[in-house]
Structure formats: structure tokens, C-alpha cells
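Notes follow the structure.
With one protein chain held back, the other chains of the complex are shown just where they sit.
Letters are used for the chains, namely A, B and C, taken in the order the chains are written, and counting of residues starts over at 1 for each.
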Amino acid sequence: MSGDIIGIWIGAILTLGIFSFLYKDNPFYKFSEALFVGISAGYWFVVTFWQYFVPKFWDNLSLSFHELVANGRIDYHWIYLVGGFFGVLMLLRLVPKIGWLSRWSLAFIVGTTAGLQFTRYLESNGIRQVVGTIKPLVVGGNLGTSIGNIIIVVGTFTGLIYFFFSKEHKGAFGGAARVGVWFLMINFGAMFGYTVMSRMSLLIGRMDYLFSDWLKLIK
Amino acid sequence: MRREVPLVLTAIVGITMIIAHFLPPLNSLKDLFEDWFFIIAAFAIILGILNLILVNGNNIYRKQKGWPFGVVVILGFLIMTIIGLGFSGGKSFQDPGTPFYYLYTNVYSPLSATMFALLAFFVASASYRAFRARNIEATMLLLAAFILMIGRVPIGYWFSDWLGDALGKTADWIMDFPQTAGQRAIMIGIALGVVSSALRVILGLERTYTSGE
Amino acid sequence: MDEMANREKKTLWENLLSIDRRIIFIFIALAIALPLFFKTSLKMPVSPVVQEVYNAIESLPAGSKVLISFDFDPGSMPELQPMAESFFRHCFRKNLKVIIMGLWPQGPIQANIALDKIFRELKEEEKAVKVPRYGIDYVNLGFTAGNEVVIDRMGHDFQESYPADAKGTPLSKIPLMQGVKNYDNIDLILNLSAGYPGTQEWVQYGVDVFHVKLAAGNTAVQAPSMYPYVQTGQLTGVLGGMKGGAEYELALKRPAKAVSYMFSQAIAHVVICLFIIIGNIAFFTLRKKKTLKLEK
Partner (left out) sequence: MLNRIDKSIPLYFSAAVSVLIFFIFVSLAVGVEKTPDPVNESSAQIQIPPAPPTNVVAQDIPNDKGGAITISWDKSADDGGGAKNVTKYEILKSTQKDAGYKVIGNTTAGATFFSDNTAPNGVPYFYKIRALSPAGSSESLPSAPAFAKRQWFDLSRLSLFILSLIIGFAIFYFIEKAKSDKGLFIRKIAGLEAVDDAVGRATEMGRKIIFVPGIMDMDSMQTIAGITILGRVAKLAAEYEAKLEVPVCTSLVMVTAREVVKEAYLNAGRPDSYNDNMVYYVTNDQFAYAAALDGLFLRERPAAVFLQGQFYAESLLLAETANSVGAIQIAGTAMPTQLPFFVAACDYTLIGEELFAASAYLSKDPKLLGSLKGQDVGKFIFLLVILIGVVLLTLNSVLGLNLPDLKVLFQGI
């Protein structure tokens, strides 16, 4: 029980330490910041070890090792050694003379990312959004939907025109691009306004922590 | 070897990933490569940690300005790591009752949540500065933000059910139509940007990170 | 007009335009903190998307299995933790079996924090109700890396992603997991999500492929992009941010944190809007003055 109380005191003091940044930079904030950096680096190191390294690498290899010892069979889990190989290449950066070998691992990562995201974005960001925009401009007897559809089609169309790089924004093309910018602005404003709610609730959460969990002023 | 292997490797892996998307027997390559990525990242984190210790250790050694905070960074890291790896029951290090869980809930979590909560203040100061009706574009930004801010909370209901409903509905309408339209244009543009960058990377046109020396 | 007064006024507006942001910070802090001390609950209708989530749980017979995926971290606690608590309250009240998992590393810890609180509450308030037992009434599978791939693999067999629970007990030895092979044996999936991977991935890889029944709680930022899925029925319902959490508490007839927070929320919004209005008045007053000067 007392451990909990000490814990809340620690948490509350660190909370105030971060908030003190709003006034100005000060040793209290610097301490909280330094502790945060250290603790979080440790946190992710531990998480990486137990939740990535062990299950993805160690467990897979020990599985295939057991299979080899028990049945003399070479099973497909050995393939995770390739990942380990690239991982070790990364660590070779610590040896200046052969550090350049780490670029092989970078090349593998960058190639994978480029290939994966090529199709992923074209599909989910490109085609899905295009399909979503194909709507009839006039829907019989439903003025609201008609207006909504017209706005979506016009907004997407002109917004996309804004992004053209190889045409000068002049004349009718420039006019369309201008309308496109209006839609982008409405999008930004709306997203901003929408997010305010969520940001305020974060602060409410912290205030509640201070006033009810720590000071017990609110029951 | 130094120059060619990375370029060729990037191209081969990239093209394989694209093709694998269309050939069902190769679909699982994606999962495998992602697992490999996690393994590489897990190895690589050691580089980052060494760098962190080196930078802070250096500050302490040379007694540079603010060096005591370097001590805090290194101590924080060591405590969390030693407890997490050695004294919190291995894989179940996140279970309630472990020392790791205690540090998580009482140190990591409050720091993280408070940092996030600073946004409440910054949202206010940024909107005060940025939302001025300077021209048509800025006015649209301002109006959309204003209506959404009012419409999303039940302020209108203080006065009357009707007003609350009308404000909420206007806010929903903006989100559903003009907002969606702008968002779509951005997203489609991004799709093409990614496709083009990915292709430049695969073709070896943008290769700053794998050539040289 | 008096020269002096004119100059003074001008400086006032100018000061307002380039106000020290710390003054805004104080107002925001007060706007959030003070209302917390008043027990005011705002009039608020329970919106249909929230009611749908409530109905989805309410309609399950006792003993049904519910999978809750915790896909968020402490940063989103104020928004999602009240929802998590409400979900647990509702599930345990209905005697449902709860399986917890996480696509975010910190998710399962958040689940433990919520459970901790609920159990204490149960012990204090409703002594008659038995506290749920681990392995029989609920189980925490923990986190596993792989994002949407995890969702896909679990559709074939939970074992592919989770050979054991978070404590390392093999699933085959956990009573609750008997007869649970994949989503076919789960009656409802709940997802608490603050980003990627989250509700969108559950819809695309869980609902679209394996046709599970899914309801979600989201941060206010993310919720609007989920409404289209609710329209098409891919998602049963969604709780959006603190407001969604508050509405759910009202639906559950057990107002808790989220409801009491809504007052602060509203006041803070009013304060920001007032600042924006003041900023614009100052801006236009100054601009008018400048043009007048130019005309002279």
C-alpha cells in the first residue's frame, strides 16, 4: 500500500516537473526530461529484447535447433538466421574497417519498405479514395446527399489539381487549384478543431491525477 | 562490392516485394521480410543505446554544461534495463506486481501522459496565433476550426436542445463532406508521391544512403 | 480624438496580438481545473453509434466470449481508459468471458491497470459479486509484434500468434481458452485504438476477411475516419473520445470519470474560442487603424 502512495508522489512530482516547462526551461524540467529519456530508452530496450528479439529470433531458432537435435530434420525456421545475419552486419558498424557492410542491411530495409509501400499506398490511399469519390452528382429526391456528393467530387478534383507539379497554376487551371486550396484549408481547420477535444481531455486526465489521485481533493 | 551490392540488393528486394503482392504463393514473403526487419531493428538498437551512453558519458567526463543530467539519463536507462531484463520475471515483465510494472505506472506513464497533455496548452496558443481572418484561405481555416470546436462538445445543450443539435449537425456535415474532400485529395497525392519515391529508390536514383566512400 | 488615448489604445491592441502565450496557458489550466471541482453533468444524448456498442455487449448471453484488443499507450489514457473500465464493468456484470490482447506493446499493461481498478471497485462496492478469476473469467494474452499480420494469423489460429498467454502458460492449459481456435469461437471483438495498428486494421483484416463482429472505442482524433465503416456495417459502433466514453457510461447507467470530465471539456473549448475571437477583433481593429493612417 505504501508503495502505491510513494508511486503516486513520484508520478505527481514528475508531472509537475514537465508542466514547469510551460513557464520556462528550468532544472526541475531538465531533471524530468533526463529521467524520461533514460527510462524510456531502457523501456524500449527491454521491450525490444523480450517482444521482438526473443520471439522473432531466439524462439524460432531454438525451435529449429530442437527439431535438428531431436529428429535430425532441417525445418524452415532456420530462415530467421538471414534476419540475424543482416542484424549482425548492422553491428559491424562498431568495427570501422568493415562498417560499410552495414549498408547491405540498410539496402535490404530500404528495398523492402519501398516495395511494400508502393502497392500498399497505391491501393489504400490511391484506388480506395478514388473509388470513394465516384458518386452520382444528382440523387433523385435527396437534395442533401446531392449537395454532399457534389462537394466531395469538386473538392477532391480541385484539391488534386493543386498538387500538379508540371503545370503552372494559371488561368482556369490556376483557378481550380485555388478552389482546391480552399478545400485543403477547410480540411486543416476541421481536423484541428476536431482534435482540440482530444487534446483537452489529455490535460483533464492529468489534472484529475493531480487533484484526485495525489491530493485527494476531488472524490 | 561497396557500391554495387547495396544498389542491386535494394532493387531486387523492392521489385520482389511489389511482385509478391500479386502472386498469392509469395504473399507470405511480406510477413517474413517484416519479421527480418524486426530482427535487424532489434540488433541495431544496441547501436543507439551505445551512442546514448557515449554522448552522455562524454558530457559527464568533460564536465560540460548540464552534465549532472547526463548522470540521470544513464542511471534511468540502467535501472529500467536491469530491472526489466533481470528482475521482472522474464517474458511476463509487464505483469502487475513486477518492479518493471511499478516503474512503468509511476514513472514512465505519468511522464508520457504529461508530455502529451502539454498539447492542450499548445493547441490553444497555436490557434490564437494562427486563426486570424487574414484572407479567404485563412478565414476558411478559422471558420472550420471554430465550428468544429463548438460543435463537438455539448455546449449548445446548455441553451437549448435545438441549438446543440444544430451545431453538432453542422460540425458533422463539415467533417463528412468538405473535410473528407480535402483529405481525399491529400491522400491520393500521397499515394502517387510514395509510388514515385519508391520507384526512385528501387531504380537507384535516390541512393544517398547506400553509396559513397 | 485625444492623441494620448489613441496611442494607449493602440498599444493595448498590439499587446493583445502578441500576447505572451503563458497568459493563454493560465486560462487553459484554470478552465480545465476549476470545473473538475463542480459536480456538474451536462445534458447529453447517447448517440446511436454508442448505443450500438452498448447493445452489442448487452445482447450477449452469459458465458459468451469477448476478445478485447488494447491498442493504445499511456498517452491516450484519459480518453480510452474510461472506456476500458466501462467495457470491463459491462462484461463482468453480464458474466461474459474476456480475452485480452494487445497490438501495442503497452496495451496489455493498460488492461491490467483497468482490471486492477475494477477489481478494487468490485471488492469495495459490490461485495456480493464475485471477483473474476484469471484463466476462467478472463485471460491476458499480452502483446505480440506484427501489427495487422497478427490479426490475420489469429483468424486462422490463435496459436499462430499466441502460443501462450502473457505469463507464458500455454493456451491449451487455460480453461477459458478451451475450444477457442480462432475468431469463429469469439462472439464479439472490442477494440480500443489510438492509431496504427488499430480499428482500421481490425476492420480490414478481421471483419473483411473473417467476418467477425467488431465494436470499437477510439480517440476523438481517429473516430471520424471510422464512421464510414459504421455506415457500411463493418463496424457495429464506435465510441469517439471522452465524449463517447461519457455517453457509454450514461448508457450503462453508471456515470464515472468520463461524464464528470465533460464539463471541463466544454469550458476549455469556450475559452479557446473566446481567445480566437479576441485575437480577430484585435487584428481587425489594428488593420483598420493602419488603413486610416495611410488614407490620412
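The criterion applied here is as follows: a residue touches a chain if its C-beta (ideal position, glycine included) is under 8 Å from a C-beta of that chain, and two chains touch if they have at least 3 such contacts.
No experiment lies behind these values; they were computed from the predicted model shown.
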Exercise. Tell me the shown chains the invisible chain touches, ordered by label.
Key: A, B, C
Quiz prompt | Option touching the unshown chain, where A:95, A:127 or A:217 are the choices | solution = A:127
Exercise. Name every residue on subunit A in touch with the hidden partner chain.
Key: 18, 21, 24-25, 29-30, 32-33, 36-37, 39-41, 43-44, 48, 90, 93, 102-103, 106, 109-110, 112-114, 116-119, 121-123, 126-128, 130-131, 133-140, 153, 156-157, 160-161, 163-169, 184, 187-189, 191-192, 195
Quiz item: In terms of residues, what is the contact footprint of the unshown chain on subunit C?
Solution: 21, 75, 156-157, 181, 184-185, 187, 195, 210-211, 221-222
Quiz item: Which subunit B residues touch the hidden chain?
Solution: 18, 21-25, 27-28, 34, 37, 40-41, 44-49, 51-52, 55, 111-112, 115-116, 118-119, 122-123, 125-127, 129-131, 141, 183, 186-190, 192-201, 203, 205-206, 208-212
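The rule is short, and it goes like this: only the chains that are shown with their structure count from here on.
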Quiz item: Measuring from the mean C-alpha position of subunit B to the mean C-alpha position of subunit C, what distance in angstrom results?
Solution: 19
Quiz item: When the centre of a chain is set as the mean of its C-alpha atoms, what distance in Å lies between subunit A and subunit B?
Solution: 3
Quiz item: Counting in whole Å, what is the centre-to-centre distance of subunit A and subunit C, each centre being its mean C-alpha position?
Solution: 17
Self-check item: Junction residues of subunit B, two or more chains touched
Solution: 34-35, 38, 90-91, 104-105, 108-109, 112-113, 115-117, 120-121, 123, 127, 131, 142, 145-146, 149, 152-153, 175-176
Quiz prompt | Shared-contact residues (touching 2 or more other chains) in subunit C | solution = 25, 28-29, 32, 75-78, 143, 145, 220, 224, 243, 265, 268-269, 272
Quiz item: Quick one: in the complex, what on subunit B touches subunit C?
Solution: 31, 34-35, 38, 90-92, 94-96, 101, 104-105, 108-109, 112-113, 115-117, 120-121, 123-125, 127-129, 131-134, 142, 145-146, 149-150, 152-155, 157-158, 161, 175-176
Quiz item: Which residues, counting only subunit C, touch subunit B once they are in their complex?
Solution: 19, 21, 24-25, 27-29, 32, 42-44, 73-78, 106, 108-109, 112-113, 116, 142-143, 145-146, 149, 166-168, 220, 224, 227, 243, 262, 265-266, 268-273, 275-276, 279-280, 283-284
Practice problem: Write out the stretch or stretches of subunit A touching subunit B in their complex. | Solution: 3, 6-8, 10-12, 14-15, 18-19, 21-22, 30-50, 52-54, 56-57, 79-80, 82-84, 86-88, 90-91, 93-94, 100, 103-119, 121-122, 124-126, 129-130, 132-133, 147-148, 151-160, 162-163, 180-197, 199-200, 202-203, 205-206, 209
